[in-house]
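What follows is an incomplete set of chains from the complex, kept in their original frame.
By written order: A, B and C. Residues from 1 in each chain.
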Amino acid sequence: METREFTPSLEQLVWTFGGAAPVMRIRPGTVLRLWTEDAFGGRLRSSSDRPSALLDDRYINPQTGPFHVEGAEPGDTLVLHLVDLTPARDWGVSTTFPFFGGLTGTDRTATLHPALPERTWIYPVDRAAGTVQYAALDSDFRVDLPLAPMLGTVGVAPAAGEVRSSLAAGPFGGNLDTPQLRAGATCYLGVHTEGALFSVGDGHYRQGEGESCGTAVEGAMRVTLLVDLLKGGAPGRPRIEDDDHWISVGSARPLEDAWRISQTDMVRWLASLYGLTTMDAYQLLSQTCRAPLANVVDADYTAVTKIPKSLLPAAVAYDGTHRRMRLAAAGL
Amino acid sequence: METREFTPSLEQLVWTFGGAAPVMRIRPGTVLRLWTEDAFGGRLRSSSDRPSALLDDRYINPQTGPFHVEGAEPGDTLVLHLVDLTPARDWGVSTTFPFFGGLTGTDRTATLHPALPERTWIYPVDRAAGTVQYAALDSDFRVDLPLAPMLGTVGVAPAAGEVRSSLAAGPFGGNLDTPQLRAGATCYLGVHTEGALFSVGDGHYRQGEGESCGTAVEGAMRVTLLVDLLKGGAPGRPRIEDDDHWISVGSARPLEDAWRISQTDMVRWLASLYGLTTMDAYQLLSQTCRAPLANVVDADYTAVTKIPKSLLPAAVAYDGTHRRMRLAAAGL
Amino acid sequence: METREFTPSLEQLVWTFGGAAPVMRIRPGTVLRLWTEDAFGGRLRSSSDRPSALLDDRYINPQTGPFHVEGAEPGDTLVLHLVDLTPARDWGVSTTFPFFGGLTGTDRTATLHPALPERTWIYPVDRAAGTVQYAALDSDFRVDLPLAPMLGTVGVAPAAGEVRSSLAAGPFGGNLDTPQLRAGATCYLGVHTEGALFSVGDGHYRQGEGESCGTAVEGAMRVTLLVDLLKGGAPGRPRIEDDDHWISVGSARPLEDAWRISQTDMVRWLASLYGLTTMDAYQLLSQTCRAPLANVVDADYTAVTKIPKSLLPAAVAYDGTHRRMRLAAAGL
């Protein structure tokens, strides 16, 4: 397998899915070793830093990419296997933006309240212990939390010539903010444009389900990806597979629509995996799925539906792609 | 501890929270051994049974109760510890009601589509193996799934003289349909009326998160409860504690409001457990919580927020009530 | 026609639909001359009055009633024609409750913001001019606004033994808070219990569409109603007819579900009035309806769908009941 490396310069960062020239052309089967900047462009570095003073809310979630995958055409299935995610800094950061987050009035859930206080928490990383440290700002409370690296954004160029902010999510993937995008996961994305033009970014050193305050423990990340391409078979929405689960991802507002998208997609996936009718698959889903929230804060909320493989007979999705990726990754 | 038993006759079933005379007066500290009928009043028994022919949708989720707890006054905290849930029949049942469920038009998400097909699945119980068997109706696919008994409904009489259908949920608890209400869990409910007047029902032999098709593997249940009372301290919404988690429960529509209710309640709970300010608790929640959906099908959707105790320093909620309940239950 | 009068004493006020004994039994065809207390029980009388100090949020919207209509059985259609609504005081009042209203965090759209300021506006009534006067609290701005009396709540006892707060709305009617409930309107409500047990209250001297801050210009009202009964034909949701419009009313959350309820009901109504198929009625509705919001603040939001009669050929609903009511009212 060919290995390519890419660390974007400041000028190479992009804040959209679609709309940017590719930084590299790669072949299916390539190993990518990347560096991703944190959601804030590295500008928040101290608990006294205020996001409203230092950040432009149009330029959040800088992307590493886009990458042009040779041979990728609309209707194909892009395969991104996350081999490794390693924090690239010895600190992460979380903050409360004015009018952004799940438990505040926002630009959409528009109320007449003044903004909640703007605060910034710095999380030192202890690589040896595998932890980040939460420290309360207003008291002495501290606790070490396990590192659980994930990528917030994984997406391709959208359909129909759209260019979407790296805060948005949809059929093209994007700002999914689900902890399922961790090392060992294989992500399937429908291709909408020639070359797919995918990018990744928004590394989280850890995140609760829902990403309630609007930001995770954000941090620059070293990312190792295996990139592959399946001709045809594009899923309508992002799907994820890991050793333990099949996962469908829905992004929309209101939250029940995000859930409905992921659920109906999983009904179809189960029907296909086990040769079930729609109603039989609906029933099987109803008694077996897990439904953790991903985020309820982004431009588009994301909900996921997970089926534990352990509950069901062995089945093979996407011609065994995930297993093939795991084997290839083990050989790196 | 005093032990009381109660198996309702057909005439004693009730379909509301509030509005019914108590079937029994009990003292705090009582062990209750109960029998609960299934959601359908036991009327669906074969895959050829059609709910629209056999059921009246105003009479779903029959309750066992209500029980009058001596000394319970508005503002107090009712404690219900689920000691044991054992399937009372050797089969469970699930079905698709016309215009009920998560992936169909409903009486609220009203569309012009005809109803989805009305189907009924019977799940044989294998007690020795600890499984129920899913069998597809339209093919030969079968799979044994682990028994995971839980209660769909746990509630008290609502505030302000309201009487709510046993399909509804709210500050009084009710049709929460969360798998968290399993053996080993302690449920805290605010008392709204003298005697609390709580009831339980709607046993599920297992349920996926979201209860997508509208019904779980429904089944009659033998229920052992420990009932206790804390003076004052009524939580605004139902809370649950088990050995591993603190859990806040929100019920509302749209789904993001159910989530917001559970999240803001957990922010306050964390603030209280660890002496944190609101913003510090909001941040801690954001990086540690789990947010599985309970149901997206009932009259009121339910979302839960869970904090894994393993992530945080030891802390004691409700004066150690949960641990006390566990010890008492172990002695039964 | 028989005329009955009723002015509730303080002890006779009720705050629920269902759950109260009737204050009077009346025959279909009766003229009722009623007095309704304002939403706050008359307790807010000055701009220095604070609702949180003076009100119990479980006891808002006191009802005048319930009235038992002789012969009314489940499945029948209760007809309430609003003959006259006259302000019963020379002042109205509006206020901002903490955590209540459309542009604030609430107990459901739960956020971490402190409450918006609690303010009270008194509106003097000028009967001769037909106006109420808005006066800003923080500046000298004043403006006279036209009196536009309406009833916020019109409802019957709910189905299945439920008792609902007079803040709630649903198939039983209730806290609809739509300006369509003005003099000259005929309201059709499905009967769920013997005697229908309807009540009215929550008079508004005027209200914007949406009732944004949570309260209208609230005021005690003298109400003249014509009560009638149609055997059978119960509409699934409240309907209103006036000289100019057919109106369907939907109450639910999220707001799109309230809208969907009213829209699908109107599709069926149009199909029935003009002998159209569902798809033809859907198309006709799409090009002719008006869709003003009623309220986006109550326990259940309410949206209405209006069809201007002037756009369509003459048609007769409910056997000409509205016209009959208008003629009868003219003769009073």
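The working rule: a contact is a pair of C-beta atoms (placed from the backbone, for glycine too) under 8 Å apart; a residue touches a chain by one contact, two chains touch by 3 or more.
Treat the numbers as computed from the prediction; the structure is a model and nothing was measured.
This structure file defines a homomeric complex of 4 copies, of which 3 are shown in place.
Just so it is clear, only the chains that are shown with their structure count from here on.
Counting the residue numbers used at the interface between subunit A and subunit B, over half appear in both copies, so the two copies meet with largely the same residues. Each chain gets one centre point, the mean of its Cα atoms, and the points for subunit B and subunit C are 34 Å apart.
Inter-chain centre distance (subunit A to subunit C, centres taken as mean C-alpha positions): 47 Å.
One finds 33 Å separating the Cα centroids of subunit A and subunit B. Residue positions of subunit B touching 2 or more other chains, listed in rising order: 253-254, 260, 263-264, 267, 279, 282. Within the complex, the subunit A residues that touch subunit B are 94, 96, 102-103, 116-117, 119, 121, 134, 136-139, 141, 143, 145-146, 206-217, 253-256, 259-260, 263-264, 267, 274-277, 279-280, 282-293, 296, 301, 303, 305, 311-313. Within the complex formed with subunit A, the residues of subunit C that make contact are 103-105, 109-114, 116, 254. Put simply, subunit C touches subunit B in their complex at residues 15-16, 18-19, 58-59, 107-112, 159-165, 250, 252-254, 257, 260-261, 263-265, 267, 278-279, 282.
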